[in-house]
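Every protein chain of the complex appears in place save one, which is left out.
Every chain is named by a letter (A and B) in the order it is written, and numbering of its residues begins at 1.
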Amino acid sequence: MNTETAPLESRDWTRRDALKGIGATLGVAAFAKALAPLTEWTQDLSVDQFLQKHYKELSPMDLAIVLARLEKETKEQYGADVSIKDYKAQPGVKFGYALNLSICIGCRKCAEACHIENNHDRPSAQSYIRVFEMQKGSLDMEKGNAHYDHPVPQKDKFYMPVQCHHCDHPPCVSVCPVEATWKEPDGIVVVDYNWCIGCRYCEAACPYHARRFNWTKPQIPAEEINPDQSYLSNRIRPQGVMEKCTFCLHRTRNGKLPACLEACPTGARVFGNLLDPNSEIRKVLAEKRVFVLKEELGLKPNFFYFFDV
Amino acid sequence: MIAITTRKIAFVVSCLCFAAVLLAGVRDHVAAPSDAPSQTIISNAPLHPVIIRPGPETPRILTTQTNYAGEIARASCSSCHTTTTPNRNTASSAQLLKFHQGMTYAHGNQSCLNCHNETDYDSLRLANGSSLPYADVMKLCGQCHGPQLRDYEMGLHGGMNGYWDRTRGPRTRNNCVDCHDPHNPAYPVVQPVLPPKDRIAVPRKSEHGSVKLCEKTAASICNVLSSLHPTLFA
Partner (left out) sequence: MNTVTAEPLPRPTAAESVRSHWRHYPRFLMRLVWEAFDGNWKFYVWMTFLTCVALVGANAWATQVRDGMGLTHMSDHVSWGLYIANFTFLVGLAAGGVMMVIPAYIYHDEEMHKIVIIGELLAIASIVMCLLFVVADLGRPDRFWHLLPGLGRFNFPFSMLTWDVIVLNGYLILNLHICGYLLYMRFRGKSPNRKWYIPFVFISIVWAISIHTVTAFLYCGLGGRPFWNTALLAPRFLASAFVSGPAFIIVAIYAIRAAIGGNFGAGAVKTLLNIMRITILINLLMVISEVFTEFYTGGSHTSSARYLYFGLHGYNALVPWIWSSIGMVILAAAILLCPKVLDRPVMLIAACVLAFAGIWIEKGMGLIIPGFIPSTLHELVEYQPSLLEWKVTAGIWAAGLGIYTIALKVAINVFKVQRSETDV
C-alpha cells in the first residue's frame, strides 16, 4: 500500500506541464472542429425524434403526436402539405402477389409508379422494383440484366420484375438487431424508419435484393410529393435508414390495388387476399403453374411467378 | 476453486443449450403470425361492381363534306359497303387498290369477313354467322382466344384499376381492344422508362467494359417524370 510511485500532487508544475496544457487545449479545440459537421447535422433533428419510442410501443396518443410532428417536419424540410396516417392490418387478410412472366414486357412502368407513389429519392431514380431482362429458356439470374436500354420486348428475352417477396420466414426480420423491421399480421414486412439504426444487416440477409438504404437525405421537389402517406410505408424516409416495398400498404389496407399493379400496361400483375378462396391471387395458385424465386432457401415468399404457357 | 470453475462451466454449457433450443425455434417463432392465419372472414357486404371499359363505338368514317351545323360529316361503314360486293378472299388492306390503305394487318391468316359482317358492315360477325355489336367485341375475340378469355374471367389477364377488395370500392378493367389493336394485336414495342442506377454519381462499367458516369443530374429524372402520362395505358 505504500509502494506507490510518483504521486501526482507532489510534483511541481514545470514548463513541460504548461506545454502539455497548451497541447491538450489545442487537441480539444481540434477535436471540436473536426466534429463540427455533427452540429450542422443535428439541426434537422429534434429531441422528440431522438427519444421517439418503437412503433409498437407508441400509444394511440403518442402516435397521433408523432404523425403530427412528421407532417410538420415534411412541411419544414420539403415545403409540402402532406397527410401521414397509420393504417392497421385488416383481420382475415394475408396479401399475395403474382406476376405473369409471359405477359410482362419489361417497360419498367411498375418501377416508375413505385418511384412516384412511394416518394423515392429523385436523383438516384430509386424504386423497390428491379426489372431483369432474362434469356428465354433459362431462369439463371446470371444471364439477367437490369440495365437494358432498348425497345422492349425483345424476341429472345423475357422480363422479370423483382421486389420484396414478403416471405413467411423473412431473414431480414430475424437479423435486425433492434426489431426495427417485422412481419405484420397481413403478411407485409415493414420497417419503422424512426427506429432503424442503419446497420444494413437486413440488406445483406435478403436474397431478393428487396431492401434499399437511404444513402443520402431523399431529394424530391414539393410539387412531386405524393401527399397521401402512411407511417409504415410511403412517408419520406429519413437519411441513413432502410426502406422496402410495403405492397403500398397505405393503398392496399384501404382495399385499393398497389401502384405497380395499376401502372402495369399489360396486366401482368395479380394482387389479392390469399385467405379469400375467391380472390384472383388464389385462382392463380389454383390454375397456373406457379413458382417462387430461390425456393430452395425455404423462405416461403408470398410473391409468385407464373408463365401462361 | 475447482468446484467454482466446474459450476461455471456447467452454467455456461446450460446457457448455450438453452440458446440453441431458442435458435432452433427462431424461424417458426418469427413466422408464427402468418403460419397460423386467422380465420377467413368471408364478408357478406355488398360488392362494388367490376366495370369493364366499354368496347368501341360503331365506327364512323370522316368525310370531306360538312353537315348543316358546319361539322365534318361522318359516314357509317355501310354507306360505302352496301354499294360494293364483299370479297371473301381479301385478307389484308394491302390487297385493296383503294380504301383502308396503310393499315397494318398482322393477325393471323384471316379474311376480313371472318370478323366483319358482310351483311351489316356496322356490326361484327361471330363464327356462327350471327351479328355482334362493336361494343361486345370481347365475345368475338374470345372465340379464338379461349385461354385468354378464361384467364380474363378469372381476373388473371388484362390491366385493372381500383380496389382489390370490392367490399370497399369498384374496379375498372380493360377491354381487349384497350391494349390490343384488333388488326395488329401484338402488344406494341415500347422504350422502357426509369433506367435503374446502382449508386449516385459513381462510375459504372457498361456492359462492354468501358466506363461511363451515371449522371447525378436531376434533369434526366425530371424529363422522365414530365413524359409520364397520368392515363392508364400510356
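Definition applied: a residue touches a chain if its C-beta (ideal position, glycine included) is under 8 Å from a C-beta of that chain, and two chains touch if they have at least 3 such contacts.
Everything quoted here is computed from the prediction, not taken from an experiment.
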Touching the absent chain in the whole complex: find that residue among A:Lys94, A:Lys183 or A:Arg211. A:Arg211
Of the residues A:Tyr78, A:Trp195, A:Tyr231 or A:Phe306, I need the one that contacts the missing chain. A:Trp195
For subunit A, enumerate the residues touching the unshown chain of the complex. 1-8, 20, 24, 27, 30-31, 33-38, 40-41, 45, 50, 54, 130, 132, 140-142, 144, 146, 162, 171, 174-180, 195-201, 203-209, 211-217, 238-242, 294, 297-299
For subunit B, enumerate the residues touching the unshown chain of the complex. 1, 4-5, 8, 12, 19, 22-23, 26, 29-30, 198-200, 202, 204-205, 209
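Definition applied: only the chains that are shown with their structure count from here on.
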Whole-Å gap separating subunit A and subunit B, where each centre is the average of the chain's CA atoms: 27
Partner subunit B, residues of subunit A touching it in the complex: 91-92, 94, 100, 103, 105-109, 111-112, 115-116, 122-125, 127, 130-131, 145-153, 168-170, 173-174, 183-185, 187, 215-216, 219, 224, 252, 254-257, 261-262, 264-267, 270-277, 279-280, 283-284, 287-288, 300, 308
Which positions of subunit B touch subunit A when the two form their complex? 26-27, 30-31, 33-35, 37-42, 147, 151, 154-169, 171, 174, 179, 187, 189-197, 199-200, 206-207, 216-218, 221-222, 224-225, 228, 232-234
